[in-house]
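Read through the structure below, which is laid out as C-alpha cells, and then see the notes.
In this view, the complex is presented without one of its protein chains, the others remaining in place.
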Amino acid sequence: MKESATHETARRYGMVIDLDKCTGCGACMVSCYAENNVPFKKDESNKLDSINWIRVVKMTNQKPYPDTQICYLPMPCMQCDGVGKHGHSPCVSVCPAVATDYDFTTGIVSQIYTRCFGCRYCMAACPYHARKFNWWDPVWPADMEKYLSPNVSPRMRGVVEKCSFCFHRYQLARDKAYQEERAELEENEYQPACVEACPVKAMTFGDLNNPAHAVYELKNHKHAFRLLERLETNPKVYYISSKEWVRRNGDNYLPDEAPGRLKSKAKARH
Amino acid sequence: METPLIPPGVKRCPTWQFALWMAAVGAVLLWGVYAMILVWWKGLNQTNMNDAYGFALWIWADLAVIALGGGAFFTGFLTYIIGKDKLKGIINYAVIIGFICYSSALLILAIDIGQPLRGWFIFWHANVHSMLTEVAFCLSCYFGVLTIEFIPLILENPRLAAKPFLHHLSHNMHEIMAVFAATGVFLSFFHQGSLGGVAGVLFGRPFAYREGIFIWPWTFFLFTWSAAACGPCFTILVTWITEKITGKKLVQQDVIGLLAKIAGWMLITYIIAKSIDTLYWALVTAPGMGFTLMDFYTDHPIYNIGILFAEIVLCGFLPALILITRRGRENGFLLILSVLLAVLGCSINRWVMVLQVMAVPVFSFESWFLYSPSWQEVATTILPVAYGVILISLAHRYLPVFPQEKELNPAN
Amino acid sequence: MKIDRRKFLAGFSACVGGGAVGSMLSPLPWKVMDDVAIWTQNWPWTPVPQDGRYSYVQSVCALCPGGCGISVRKVKSRAVKIEGLKDHPAGNGGLCPLGLSGLQYLYGPARVKSPLKRVGKRGEGKWQPISWDAAISEVSQKLNELRARNKPHSLAWISGENKGILAGLIDRFLKVYGSPNVLRDSTAHDAIDQAAYHTQGQRGTVFWDIENADFILSFGAGLMDGGWPLARMNGFPKSADGGKTLIQVEARLSDTAAKADLWVAANPGTEGVLALGIAHVMIRELIYNIDFINRQASGFEDGVMGGDQVLQGFKSMVLEKYKPEKVSGITGVPVDAIFDIARRFAKSDKAVAVCGRGHGRVAGCMDEALAVHYLNALKGNIHQPGGVFVVADPDYVRFPEPGMDKIAEYGLGQTRVDGAQSEKFPNSRYLLHRLPEIINTADGDSPVQALLVSGANPLYTIPDGKSVKKSFDKIPFIASFSPFMDETAVYSDVILPDHTYLECYRDIVSQGSMDGIVVSLAKPVVRPLYNTSHLGDVIIQIAKALGGYIETAFAWKSYESLLEETFADNWETITSSGYIRMNPQIPGTVATSFNTPSKKFEFNINAGAPEAPFSSAFEKIAMEGDAQNYPLTLIPYDSIRLAGNYPANPPFMTKIIDDTVLKKTHGCIEINPATAKQLRLSEGDAVKLSTPRGEADVQIHLYEGVMPGVIALPRGLGHTAYSEEWGLYGKGVNVNDLMGPIEDPVSGFNMAWGIRAKLTKI
Amino acid sequence: MFPFVFEWVWDMSHMVFMGGLWYALTIMGLGLTYCIIKALIDTRQKKGGTHGGH
Partner (left out) sequence: MSISDLEHAVDPNLGAADHPPQKSSGWVVFFCFMIGLVGSLIVGWFLFPQWLYSEKHQPIDFNHSIHMDNVSDGCNSCHFFREDGTFSGIPDLSACTDCHQDVIGSDPEEEKFVTEYVAQDKEVQWLSYFRQPDCVFFSHAAHVTGAGMSCESCHGDIGYSTHSKVYQENIISGYSRDIWGYSISRFGKPGEHDGKPMKMNDCAKCHLEETGSKGACFQCHK
C-alpha cells in the first residue's frame, strides 16, 4: 500500500555484488531457476523472451585485442526504493491493479502473479529489464514437475514475474523464528538462493539499515556504485568494481562527465 | 404502410451495392476477429512483443485512436458548452467517430492484456497512482458518455422514432445533452492528459521522462491539447473521405472551415508548447541523466532524428500555419493536406511516446531494441478500422447523421 | 387477447430486459466474473507443487570429476533442489551451474526408463522395452560367443569411471573375461601425470596446491571456466580484499583470462615454448631455486654418461634454444612480458605453474606438460605447500586376486586394440582417440567385436565424428549402460540403463588436496524412478550369466554389499560424514618420494628417441590443414555454462548460454572484428565453416577477445541425441566433428588444440 | 473502487480520484434515469412532438 512519505522503513534488504570476484559462471542464475520454479523452453536463445530473475550480463571494454577486458554483471531485480526512498519505485507506482507493491517492512518490491493481469506497464517502466512476461504457458516435460518447490507458486501464462529476493525464504525463516519464539532474524537465516549459490562469494546480502550486517559497510566501499543512479531509482543492489570502465558502464555520462566527479543529487545516496 | 428504414429525403445506394461493400469490409473484419481470437486463445506469444518491448503497436494504436477520437469531446465542448451552434452540422459525425475510436481503444486494451478475464481488476483493485488506472476509468466512462450521445441519433432512425417512447427518449436526451457533453469534456480532459502521463512518468526511461512542471501539467496538457487540435482534423478528414466515397457534399464548407480554424489555432499553440517541452528535455532534462539528444536517435530508418523533424515541423508547424490562414483553409487541397499532416503528426507523436521509449537503450552496453509486429498484431490493429467503416456505413445509411445533407443535395 | 408477432416481440424484449435487470441485482454475474478470474489464477494446466515435510539429503555430485558435496532439499519424497554442501572439502559449499541442475537429469525427458533392445536400424531410435533378464542375457550371450570363438580380446569397454569401485569392477571383469581393452576418456592429466612419472618416477595423480599457492601461472587451464572443483575457484578472483595472483596464458580472453591479474595472449599451441622462455629467464637471472636444483635434481647441468658422449643438460639446452627474443617471435608475447612473468613467478612466495586447456578433456602434448612441470621444478615447489604434489591413487579398492581360465589368459596376452601400453607408448594407459582409425583401417573383421559403454559418450566426444561413426558401424555389438538417451546409447544395440547418481550409492573420488584425496559417497536421494539398475549390480549379473571363473570372481551378493565390504572400517565414517580422506600429503618429503634411478628430480630431456621430450623444440604444436586453403585457425574453447563432455547440457545450463554463443539452432563462432573486417563479415552473418575434417553452418559473433586470425567454437553443442524437449537437440556444432586427433610422438596422446579452417559466406 | 476492497486507503488521492469517478458515473446514471422516466411520462401523456424535432 502506498504509505505516507514519512513512513520509516524497518529493514531494507539489499545486496552488494563484487564484480571483481564474479567469474560469470551463472550459478546464481541456475540456482534461482531451481529455487523459484522458473520454467524453460526448447529455445531459450532469444534472451528477450527468456525468463530470468537474475541475468548475468557480459560487458566488454570495447578495446581491441589484447587490451580487451570483460566484466560480468549479475542483475537481479534492483528492488528500487524510488525517488526519495518512499517506495515509489518505477514499477510500483505504475501498476494499475496493485499487483506489485513496496513492502515497507523489508524494502522488497513484491509481484503477485494472481493479481497481475498482464498489462506490462511495469516492464515498460523498469529500466533494468528485471521484469519478465510469461508469454507461454509454463511446461515441465517428463517428470520435471516433480522438482518444483512448493514455496514459490508457478506462474501462469500472461502475467509478469520478477526476482523477489527469495522472499519465501524470509517467510520460512520467520516461521522458524516464531517456532523458536524469537522476534529477529539472524543475518544468515535469510539469504536469497543466488547469494547462497555464488561459488566465489561475490554476493553479499543483508539489511542495509543494520550496522551488524556486512552489507552495511560494503555499500560504502570506495568503488561501490549502483546502476543508473542518476535516474533516482534508488536501487538496493550495489556493485563494487575496481575498474573505472565498469563503473562508467553502470550509468550514463556525457563525454565530459565521469562517475566520480559528478555532482548529482543522486550522489547523496546512503 | 411500413415506416422506411432509410431517413426520408435522402438518397442511398442500392441494396446490392451496399451489401457488396459491407461484404468486402466484413472480410477484413473477420480476418481481424480471427487474429483476435488467436491471441485470446493462445496468448500474447502470438505477437512479436518481448520483455524489452512490452508496449508496441497496439498501445500506439490505442493512444492514436484516442487522440483522434478527441474530435468528439472537443467538438462537443465547442457545440454544447461554448455554443458554436454552427458545428451542429458536424457534431453527430464527430460523436460517431469518437464512439468508434473509443470502443476500438477498449477492444484493443482487452486484447493487449495477458489475462483478459482478469481485466476488471483495473477497476476493482484500482491503484489510483497509476496513469493506466486513470486512463481506464476515464476511457470507459467517456465511452459511456459517447454511447449516451450516440443513442439519440440511433433513435432518430425513422422506424425507431415511430415508437413514442423511443422518440421521447431521444428528445429528452437531446434536451440535456449539454450536461453529458460537459461530463464528457471533464473525463476527456483527464484521460487524454493521463495518456500523456503514461509515458511521462516513466522515470526509468529517459526518453519519455519529463521533470518538474514538464511532467505535470505540461505532459498532460500537451496530450489533451494535441487531441483537441488533431481530433477535429481527423473528423474533417473522415468527413472529406465520406464525401468522396458517397459523392455528395454532406457538411457545409463554412462548418468545416470554422472547425479547421479552431483546430489550426489549437495546433499552433500546441506545437509551440511541444517545442518548448522538446527543447527543455533535449537541453536540460536528458543531459541531467547523462544523455545527449542524439543518444535517443540512431541511423535506423524509423528511429532516426528525422522523426522529430517530421513530428514537429512537417506535421506540426506546417499544417498549423496553413490552417490559421484564411487562404490556406479555403484552398480545398491545402485544407485536406494540412488536416492529414496534423493527423499524421499526432500519430507520430503517440508512436514515439510508445515505441521509441521501448527501443532506446538505457544502458550504454545495450543495443537498440527493435521490433516488427506479427500479422496477428497487424490484423487486430486493422480490425477497428474495418469495424469503424462498417459502423459509419450503417450510420450513414440509416441515420440522419448529417442534418445539412438534404439541403446540400437538393437534386435528390 | 390476440398475441401477434409485434406483441410477442415487445413482450420478449421486456422479459429479456427484466431478466437483465434482475440478474444484475443478483449475485450471479458478479460471482461468475470473480470465479472465472479465480479460475485463471488456478489453471489446471499450471502445476501446483505439493507441500510436505522438508528434509535434506547430503550426497556428492557425480557430473564431473570434481566430486563436490551436495545437499539435496526434499519435500516428502520429491527432490526439489540441489545446493552446495557446506563443509565438504570438494566444493566447499559452492556448486557450478551443472551441479545445481542435477535434478533435471533425474526427472528429465532424456532418461532411459527400462532396458531397451534395438528393433530398427542402428541409430534409427526404434526400441523395444525388454526385461532385465532378457537384457543381461543379450549381453552375456554375445560375450559367451566371443569366448567360444576364442576372441575374448575383441571385447572393449569404454568407461568414464576412472577411479573407485566401479572402475575396479570393470577392470576385474575384463581381466577375468580375457580382454585387455579397458578404454577411458582422456583428460589433460594423462599427459601431466606422465610428465611427473618421467621426471619423478612416481605413478599417481598430479595435483597443484592452488589452495595454498599465492601465485598461479596458468598455461590455458580453465580454472574459472568449469571442469575444476569449485573449491579451487573460491577466493580466487583477486578483488579489493585480496586473493591470489593469477596469470593466464591463452589466445582467447576466456572467463579465467578475464579474471586474471594479467592475461598473456600467446599464440595458441605455443604455451610450452613460452614456459621454456620463462625458464630461460629464471636460469639466466639465477632466480630459480638453486638449492632445490643443486641438491634434488639431476640432468640440469650437462653431464657425461657412458663413454665420452656428452649429455646436454636442461640448463644449456634452455639457455641455448629458448632465448626470450626467439620465444617472443614464436609465442607473440613481448620480450618484456616474458621477463616480467619470469621474475614475478620466481619471486613469489608460493608460486605454481599449471596447464591443461579449458576443462582439460584433451590429453595434450607431453612437451608442454613437461615444460610446465620443469618450471615448477625450477621454482622448487615440488611437494611443497602451494606447489605440485604427485599423489598415489587411493587403494581402498582391493579385490582378491581372481582365478582365470585359459581363454582369459590367452585374451589378456593379446595387445591392446588402441596401442596403449605397447612398446611404442609404454607409459600411456589409454589411447581412446586412436580406436576409430584402428578399426577403420583393420583388414577383415573389426578388432572390436563387442563394445560396452558406461559413463561415456564416445560417439560425441571422440574427435572426427564421421570416422568414429564409421568405426562403430563395423562393431557388431554395442551395449550402452547410459541412464540417458545420449548419442552412443542411440547407436547401440541394447541399453541397460544405470541409475543416476541421485538414485543409488556410488563412491566418488575427487581430486586431491594436501589433506589427501577425498572419497565421497553418493547416496540414494530418491528411490529409483524407473526400471533401471545399478551398473555394479549389472556387472555382477552378467558375470553370473557367464559362469565359470567369471562368476566366481564376482561372487558378491550385490553392489551395495560389495561397497560396504570394500570400505570396511571406513563404512561408518563415509556414511555419516559423507566422505573420507586418503593419502594425506606431508610437504617436503621430496627425497624419499622420487622414484627415479638417481632418486632425484630428473630433467630427462634426451633420454633417447623417440620419447625424447622437446623433439619439436621451437615449434608450436602441430596443427592439421594447410594455410593456403585454410587461412584461419579454429580453436575449441570450454565454458562453465556448457557441459562439454558427458553428459550433455541440461536445460537450465542451456538457458544461461549467451545469445552470442547459440542463436536459435545456430552455433556462433567467435572472430576478431579485425579479421571479420578483412573477410567482409559482420555480426550475425551466416557462414560455412570448413576444416579438413568437415564443415558446418555457423553464425558470426564479433569478439575483440579472440586473437586475430583465430576463430573459436565452444565445446558441448551440436548434440543429435537426448530428448527434443531437453532443448539441445540439433543446436550448434559439435566441434569434435570438425577436428581430428593429432598423435603426440612420445605418448600417443591426442594433442590437437586446433585445426586450420576457413569461413565462406552463405 | 469501493471502500471495502483491499486496496482502498482513506487518503487524498483516493478520495479525489474516486470522487471524480463517482461524480461522472452519478451524472451519467441520473441523467439517463431522468431521460427514461421523463420519456415514460411523456409517452403516457401522449405528448405529440414532431418527428425528429428538438
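Letters A, B, C and D name the chains as they come in the text, with residue numbers starting at 1 for each one.
Rule of thumb we're sticking to: a residue touches a chain if its C-beta (ideal position, glycine included) is under 8 Å from a C-beta of that chain, and two chains touch if they have at least 3 such contacts.
Worth saying up front: this structure is predicted, and the values here are computed from it rather than measured.
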item	value
Selected from A:Lys42, A:His168 or A:Lys201 as touching the chain missing from the view	A:His168
Hidden partner chain, touching residue among C:Val21, C:Val310, C:Ala555 or C:Ala568	C:Val21
Residue numbers in subunit C that touch the chain omitted from display	1, 4-7, 10-12, 14-23, 25-28, 31-32, 35-36, 38-39, 41-42, 44, 48-49, 51, 53-54
For subunit A, the residues touching the chain missing from this view	1, 98, 100-106, 108, 110, 112-115, 151-154, 164, 167-168, 171-172, 174-181
For subunit D, residues in touch with the removed chain	4-6, 43
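To be clear about the criterion, only the chains that are shown with their structure count from here on.
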item	value
Rounded Å distance between subunit C and subunit D, as computed from the means of their C-alpha atoms	75
Distance from subunit C to subunit A - Cα centre to Cα centre, in angstrom	34
Multi-chain contact sites of subunit A, meaning residues that touch two or more partners	2, 46, 98, 137, 156-158
Interface hub residues of subunit D, defined as touching at least two other chains	6-7, 13
Footprint of subunit A on subunit B - complex, ascending	43-45, 49-55, 112-116, 118-119, 121-122, 125-127, 129-133, 136, 198, 201-206, 209, 287-292, 295, 357-358, 362-365, 369
Contact footprint of subunit B on subunit D as seen in their complex	1, 5-7, 13-14, 17-18, 20-21, 24-25, 27-28, 31-32, 34-36, 38-40, 42-43, 46-47, 49, 51-54
In the complex, subunit C residues that touch subunit A	40-41, 43, 45-52, 73, 75, 78-84, 91, 94-97, 100-101, 103-104, 106-109, 111, 224, 226, 230, 233-240, 243, 253, 255-256, 258-259, 263, 265, 529, 640-641, 651-660, 662-664, 672-674, 704-708, 723-725, 727
